[in-house]
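The other protein chains are all here in position, but one chain of the complex has been omitted.
This part shows subunit A:
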């Protein structure tokens, strides 16, 4: 029995040219799904089926994209929940946040709550064994945490996931777009008065003290200035021991 994976994709927007494109996180989610051997991938979008950028997902090597026909600025949650409840996939993959619209990153959580699935964010890779998913979750500083969950599970993907493959033009044009009629969806309301984002100044770190202290702080050596430990011509073994002890005491190495 093939494994059913639903991949939810949206229309992205290039930050510089403002042109529509495949969303980078959604493309990464699809890339993860394409790497599962023998999976049955259901590519799903809720929105306008005539959007050309959607074909870029087909160009990654998927035959068909199902588009739930809701107008722009509709709340896509109810139609997605209804569609996924009927589909009953073992795995739902999506990007962490959309590049247009609210993009608050709440949709995956609402979806998981409505479907009664557990959700794991920031997934960088996964393996499936006997009805369970072994996930690698990306933590800051390049670390990874292992998380285990029983299927079905919803995974959201962020920038730590592997780069998506290129989209092939001919394949993109060959792919089918299946239009699915859905009941009218309520319109999405922005949570407040919308204004163009304003860049906010960084908080300045106030360093009081003498001129010499402020100069040192500006050079970034404030933390270490003056209290460094110096060993001149130690035996290599003693030097190694000093480095080892320092790394242990600072918690960089675990004993």
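What we mean here is this: a contact is a pair of C-beta atoms (placed from the backbone, for glycine too) under 8 Å apart; a residue touches a chain by one contact, two chains touch by 3 or more; residues count from 1.
As a working rule, contacts and distances are computed from a predicted model.
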Query raised in the report: The hidden chain: which UniProt name fits, "Electron transfer flavoprotein alpha subunit apoprotein", "Ferrous iron transport protein A", "Precorrin 3B synthase CobZ" or "ABC transporter permease"?
Result: "Electron transfer flavoprotein alpha subunit apoprotein"
Query - Among A:150, A:180 or A:207, the residue in touch with the chain that has been omitted - result: A:150
Report summary line: Across the whole complex, the chain not displayed is touched by subunit A residues 12-13, 15, 96-106, 108-110, 112-113, 118-122, 134, 136-137, 139-150, 158, 190-198, 200, 202-203, 209-210, 212-213, 219-221, 223-224, 226-234, 236-237, 239-244, 246-247, 250, 252-253, 255
